[in-house]
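What follows is one structure encoded as structure tokens, with my remarks underneath.
Note that one protein chain is taken out, while the other chains of the complex remain in position.
First chain written, first letter: the chains are A, B and C, and each begins at residue 1.
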Amino acid sequence: MSQQGQGQASTDQLTVEKEIVDRVIARFGDKVKLAYVKPRRIRFNVSKDIILEFARYARDELGFDHPISVAGVDYPKNKLIDVVYHIGSCTNDKFRSSVLVFAVQLDRDDPVMPTLIPIYRGVEYHERETFEMLGVIFDGHPRLERLLLPEDWADIPPLRKDFHTKGREE
Amino acid sequence: MSTVSEFTFSNFVKSVLWLLFWILIIVSLIALPIIFIVLFYVPPPVINGVEINPYLLLTMLTNPQVGAPLIRPTLESLFFRIAVFPGFTFAALFATVLIFAERKTLAKMQLRVGPYHAGREAFWWANSLGGFLQLIADLLKLLGKEIIVPSGADKPIFWAAPAVLVIAAAGLIALIPVAPGWVIADIDVSLLAVFALLGFFPLTVLLASYASNSKYPFIGGLRALYQLISYEIPLILAVLPIVILASTLSLTGIVEAQYSYWFILLVPIGAFVFFVTALAELERIPFDLPEAESEIVAGWLTEYSGMAYGLIQLANYIKMYALSALFTTLFLGGWIGPEFLPSIEVFNVQVLSSGEVSSIFWFTIKTFGVALFMIIVRGTNPRVKIDVLLRVGWSKLIALSFINVFIAVALLYLGVVGVGH
Amino acid sequence: MGSVSGMLRALASGSKHLAVKRFTLRYPEQKLKFVGDGYQFDPKEGVGIAGYRGRHILYHDKCTGCQLCSIACEGIAEAISMVKVDKQYKQNKKGIMPQIDYGKCVFCGLCVDACPFYALFMTDDYELAAYTKEHLIYTPDQLAVKPKYQGTYEIKIDELGAYHDE
Partner (left out) sequence: MGLEIDRERIPGFDVEGKDADGMDKGILTLSVGPQHPGSGHFRLIVKVDGDIIVEALPDPGYVHRGEEKMCEYRNYIQNIPHLERPMIADSCGILYPYVLAVEEICNIPVPERAKYIRVIMAELNRCIFELYWLGIYGIFLGHSTMFMWPMADRELLIDLAEMASGARVTHAYFVPGGVRNDVPDAFPEKAKRHLLYFRNRLKEYKDIFYDNPLFQARTVGVGILRREDAINLGATGPVLRASGVEHDIRKVEPYDVYDELDFKVITMNEGDSFARAYVPWLEMYESVEIALQALERMPSGPVRTKLGPNPKGAVGEVFKRVEAARGELAYYLVSDGNPKPYRVKLSVPSFREIPVMAHLLKGAKLADMPSIYWSMNYWPVEADR
């Protein structure tokens, strides 16, 4: 992931991001990997073992308590599936305009990770969608069922790169 | 399979001719003999001392001068009163006009046009009706639709319910006096009879919903039951002071008691309570919970289709006419108003006196005004919730009607108004 | 008492509107007026010219048969296909021109953006209803016809409310 400076960001904005990075690194050290820092966006790659701990720290200590999005991205070349959480902040005025991005990189053949519902209740349906669209299994999810696709969907999860829409196989 | 429809003009003409052929066959082979047999056995009616045989009837139709003296006795006959005026035809016509007025008034309030185009292309005279033909089109549509009966339905009750509703609504109009002497059943306790007939509706609605054997109708039926029962009590209580003031249970007597002042001036709270409960009784917005479409589809009407649905709607609008007329009778002085219209005369024979014409006019205008106000209320209010409805019905409206009774009694006791007139 | 006054105000507001002008546009008799002759695009500036996005108009003397409109449409609606036309044009050696299926077109106008030769624009004409799907397919000859759309009504605002009038 290359760092993309847009230039418009004022320097005091980036200090806020630096502060977040410093606090996370001080707490977790090597266990998390900083992917990039952009204006208002900080991404960490977190392993699935400490994801619950990380999320709880982000919610309780940093104030990132407002789940925005859960996205899965399939990388067949690296045999990885990224599950990317975008979390905003509603209570911490300092970090309010920032979005904390943390990704869990899972093995593409066996994508299992713990659910984050105990920490962010709002991710329930996002995780269900990720489950059906990319086949990621969230341990402990109460209703891991089909959401948008028909109940009798028998093909591979459609957002994986080896699934091709009819008529558009390339 | 061809994309062209089977419906061609020649087919259409053929079907019409075929239909005419069968009608001719049936009329000439079955209907005419039956009519003659009936005429043979049944004695011709005697009106005003003249025996009306078929030849005289034809003569009357072709030469009104002969028939003119017989018009008035015809109007006074019971059959005419029940069937035409002030009976079913008048009520149905009034209901039709109400439907049209409702659609147009709501449309005007909502910055729309409402029914406008129906028949405009086909008939030159449809322009002046301003979309009234839409009602005929709707009726034809309902007549042409299949009546679907759910498989698990209790069929006899399912079929009977719309008819019972129409009959009960028609029973109401028999009791309402539209002018002095112009009432079908002028009984001494007609007010009680009105409430007795109103009692039919919740039961029929519950039966209809239960017979539908479906979830939403069942919820709607229970809601209707709660609503109608809880609102019947304030409805009766609201009328109590009228009975006290007029000291009669006869609607004609109540109207005659209002010659000096209308009861709405003496008991406005009663009029308010009666109006609100009448809206609830009619299941109209804001009290249309039994049919709340965003919650329970169409309530107890869900499984009804085609003309069965049409009959229920007809019953509703006839009931709306009846309750508006009742409001007019009880609170707005019924037919009372200045006599200003000329009498109707046919070939120098008076058919309706000036007083009768004016009375009918005032009654119709007042009733229409009350109905129009119901329509405006519908246009400006949302639906209420069942718990709010029950709370308002059981606590506030009953309390208000008791206050109302006390006011009436106080008026009586203080001698402001006397008993009867 | 607050609820009573609220109810009365609602009734008054509703009754007041019995005197407000109707807003309805009586469509087949009245038609809306649009700005300009339809959406056009100036490839030199890279910016469009405002206008209604209705049916297309194709200028045969400018179309080169480059297929750019068809390629632009491929990922959107797949409504444009290139067909052979009878006449030969100097600038169009292959003699192919776009044919548009209005059963598929979404009227986004990105084909107009794609045309570098001022050949494909859009017009005010939106009355394209037809009895069969085949009638919705407009050949290059049909597309070359300039539509006779005449709408004159627009929204007027005065003290009695907004309404559609000439």
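The definition used in the following text is that contacts are C-beta pairs under 8 Å (C-beta built on N, C-alpha and C of every residue); 3 or more make two chains touch, one makes a residue touch a chain.
Keep in mind that this is a model prediction, so the values were computed, not measured.
Within the whole complex, touches from the chain that is not shown fall on A, B, C.
Note on the undisplayed chain: of the listed residues B:74, B:96 or B:110, the one touching it is B:110.
Note that of A:67, A:111 or A:135, the residue touching the chain absent from this view is A:67. Touching residues on chain C toward the chain that is not drawn are 2-4, 6-7, 9-10, 12-14, 17, 23, 34-36, 38-39, 41, 45-53, 72, 74-77, 106-110, 113-114, 122, 154-155, 157, 162. Residues 106, 109-112, 152, 213-216, 218-219, 222, 225-226, 285-286, 288-289, 292-298, 378-388 of chain B touch the missing chain (whole complex, contact as defined above).
Interface residues of chain A facing the missing partner chain: 1-2, 4, 6, 40-41, 65-69, 71, 73-74, 84, 86, 88, 90-91, 96-97, 99, 101, 120-126, 129, 133, 146-150, 158-159, 163, 165, 168.
Please note the rule applied: only the chains that are shown with their structure count from here on.
Chain A and chain C have CA centres that are 42 Å apart. If you average the Cα atoms of chain A and of chain B, the two centres end up 65 Å apart. Touching of two or more other chains is recorded for no residue of chain B. Contacts with at least two other chains are made by no residue of chain A. For chain C in complex with chain B, the residues that touch the partner chain are 7, 10-11, 13-15, 17-18, 20-24, 26, 132, 161. Contact residues of chain B toward chain C in the complex are 3, 105, 108-113, 116, 376-377, 379-381.
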